[in-house]
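Quick notes on the structure that follows.
For this depiction, one protein chain was excluded, whereas all remaining protein chains were kept in their positions.
Letters A and B name the chains as they come in the text, with residue numbers starting at 1 for each one.
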Amino acid sequence: MSLFRKLPGVIIAEFDSTASLLHAAEKMSKEGYKKYDCHSPFPIHGMDQAMKLKRSPMGYIIGTMGTIGMIGMLALTYWTNTYGYQMVISGKEYFSWQAFIPVIFAITILLSAFGAFFGMLALNKLPQLFNPIFGSDRFAKVTNDGFFVSVEADDPMYDEAKVKSFLESIGGKNVEVVKIK
Amino acid sequence: MSSNAKDLTNLEVQKELLFDGNPTFGSITEDVCKVVETKPGKLWYVLFGISSSLTVMLFSMIGYLFWEGTGIWGLNNPVGWGWAIVNFVFWVGIGHAGTLISAVLFLLRQRWRTSINRFAEAMTIFAVICALLFPTIHVGRVWLLYWVLPIPNQMEMWPNFRSPLLWDTFAVGTYFTCSLLFWYVGLIPDLATLRDRAKDKMSKLLYGFFSLGWRGGNRQWQHYELAYLVLAGISTPLVLSVHSIVSTDFATSLVPGWHTTIFPPYFVAGAIFSGFAMVMTLALIARKVYNLEHIFTPKVLERMSWVMLLTGSMVGYAYSMEFFIAWYSGNEYERFAFINRAFGPYAWAYWIMISCNVISPQLFWFKKLRTSIPVLFTLSIVVNIGMWFERFVIVMTLSRDYLPSSWDYFSPTIYDVGILVGSFGLFFTMFLLFLRFLPMVAMSEVKGALPEADPHYGGSH
Partner (left out) sequence: MKKENKVQKKKYFRSLEQLDGSKEYKEKAHREFPEGASEMNNDWSRRNFMGIMGASIALAGLAGCRRPKEKIVPYVKPPEDVIPGIAQQYATTMPFSTSSYGIVVESHEGRPTKIEGNKLHPSTLGSSNAMIQASMLGLYDPDRSKKVLRKGKEKTFEDFTSFWAEKFAAYKDSKGEGLAVLSESFASPTLARLKKQFEKIFPKARWATYEPVSDENIYDGLRSATGKDIQPIYDYSKADVILSLDSDFTLTESEDITANTGFAAGRTIEDEHSKMNRLYVVETAFSGTGGVADHRLVIKQHEIVRFVHAVAQNLEVWNVDQNLKLSPASAAWLDPLVQDLIDSKGKSLVVAGRRMPKEVHALVYTINEHLENIGRSVRYVERKDTEISSVGSLKDLTYNMKSGSVSTLLMLNTNPIYNAPADFKFNSALKKVENSIHVGLYNDETAKVCSWHIPTTHYLENWSDARSVDGTASVVQPLIAPLFDGKSAVEFLSLAATGEYKDGHNIVRETWGKLLSGSFESSWRKVLHDGLLKGSASKVVGIAGRKIPAELLNLRNNNGIEFVFVPSPSTFDGRFANNGWLQELPGAVTRIAWDNVAQVSKKTADSLGLKSEDLINITIDGREIQMPLWVVPGTANDTVILELGYGRKGIGRIADKAGFDVYPIRTSEAMSYAFGVTIVGTGRTFELANVQDHWSMEDRPIVREATKEDYKYNPEFAKEAVEHPPLESMWDEFKYDKGNQWGMAIDLTTCTGCSACTIACQSENNIPVIGKQEVRNGREMHWIRIDRYFSGDVENSASVEMVHQPVACQHCEMAPCEQVCPVAATVHSDDGLNTMVYNRCIGTRYCANNCPYKVRRFNFFNFTKETPEIVKMAMNPDVTVRSRGVMEKCTYCIQRISKARIEAKKEDRLIVDGDVVVACQQACPANAIAFGDILDKTSNVYQVKARNRAYDLLGELNIRPRTSFLAKIRNLNPNMPKASKSEIENT
């Protein structure tokens, strides 16, 4: 993941509603585009299926992290009390596991949270402070009330003319090619 | 709540419940962002002036505390914990409502939360910051505090994982981190909005940096939504676990009046109770200052008053159950501890607690009262006073334990008072800064909750 994504360019087309964006997505995937994306101010239900996206691997990442947390903390409490530094405390057993549950639990949660957060960033290749798509002024609407489809230049089927006409054919307006100046 | 969860999934109801007027995606963006983009009114400056000067007082007093030692507080031999721990429990409690609203209600698909969740999460984080302040400064040798962490060291000493204080360290630490991540994840798309609307260089730069280059593409939304869902999922057990663990500071000790199994559930209920009261207070203030009546609708407030009525009654039940068990246990020390609470030297505090926490929320049975803004505002404050006194009463149980020869009376010094007041200053300072520079409503979520957000809206297909 690099902070700045260098690309010859990207083509964007605007759509007027969630519904039309959804249809556009379906058509794009049917046409066989790979490096394209559908942008919206908020997540749209059914978009994943429309774009035929694979299931997100987040679950595995988080699960693994959580398990590491649990086992790690269990090991730490066990080792410190049994080998690291034996101490008689209130006449209790060296490894009083009941009393260690709270910390083990806490660390499990903590690592899962890290998994969720950093996993998401990694998968989304964030932070990525520069992306050619920001070259378009109209695209700023995407975080307000705009709906866009974007096709990136490294898509195998990338061909400015073809893509532009196709996007218009599926109802895209203000189709524009964003190039890095 | 779940009883009316069903009808709340009906879009029309939600719309009517969530928004007065007929907002569009654009109008929502406009309403929320203009708060941040336009200069705040006089009132904001006044409030900020007050709270920030209180914060200055707080830190100067803490400086003096570090210089002289904890003796500047009213602590004495039986009462080893004073207001510091009272305030700690109080603030942690406040935090809980935030997590409850943002996480639990999210999982319950209670969409009415969207108007207040950002708000509540911010409150959680600031409250937990205030909370963490107290266990930090209350120790005798603060410069050695890091010894509570399992850091390998030349002494080969490790912390004592049996100590509830250590459990606190881990639980509250985790709680703070998770809440922060959860809050920030939620902020990313809205920060992007501000980035795209930013006029001057500075905000372009900062919002740009913190929105991490969000593009709102569905390939991002896909992972984003899952991350958000999971964070909500793991925050939910925290709502229950954190305050339960805090309660073990008392419950696992052998001090009569502390050594009770009812503490965990009763602390959690109390936490949510006080938390909602605090959200209510803040929401009503923000609502007035920024006239966002159409976002914090009476309906939302009313639902919050339901929660307070419920948790308030649970707390009341816990109080009475404590007394019953003390009597039923037949343990003379236990019995004395509770009689002493109600009729001993701290009776005054006890009855303040009862009237604020048990009696006052019952007013919410009356629709007239729970829909009147002034009443809601007053009660939300009364409840928080009551909840502070609950913790005070619990900690002061120390003043009379087993051997009457050691009994004593705790009287706070101006440093106890000053640091408590100062912590409110710190809290409100952070909160006002949040209102000034960050979107106080989760725009992308509110938009997502609009009927138009649904691809099948308007019956296409």
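Assume contacts are C-beta pairs under 8 Å (C-beta built on N, C-alpha and C of every residue); 3 or more make two chains touch, one makes a residue touch a chain.
These numbers were taken from a predicted model, which means no experiment stands behind them.
Touching the chain that is not shown, out of B:138, B:215 or B:243: B:138 (per the contact rule at the top).
Remark: the omitted chain is touched by one listed residue; of A:17, A:67 or A:96 this is A:96. Only one residue in the set B:221, B:336 or B:388 touches the chain that does not appear here, and it is B:336. Touching the omitted chain from chain A are residues 87-93, 96, 99. Although one chain is not displayed, its contacts with chain B can still be listed: residues 68-72, 74-81, 138-142, 144-145, 147-148, 157-160, 162-166, 169, 249, 252-255, 332-333, 336, 344-348, 398, 401-409, 411-414, 417.
Note that in this section only the chains that are shown with their structure count from here on.
The distance from the centre of chain A to the centre of chain B, each centre being the mean of the chain's C-alpha atoms, comes to 29 Å. Residue ranges on chain A touching chain B, taken from their complex, read 3, 17-19, 21-22, 25, 37-48, 51, 53, 56, 58-59, 62, 76-77, 80-81, 84-85, 87, 89-90, 92, 96, 99-100, 102-103, 105-107, 109-110, 112-114, 116-117, 119-121, 123-124, 126-131, 133-134, 140-145, 150. The residues of chain B lying in touch with chain A in their complex are 24-26, 29, 150, 156-158, 160-162, 166-167, 170-171, 173-174, 177-178, 181-182, 184-185, 189, 192-193, 195-197, 208-209, 212-227, 230-231, 234, 237-238, 241, 245, 248, 443-445, 447-448, 452-458, 460-461.
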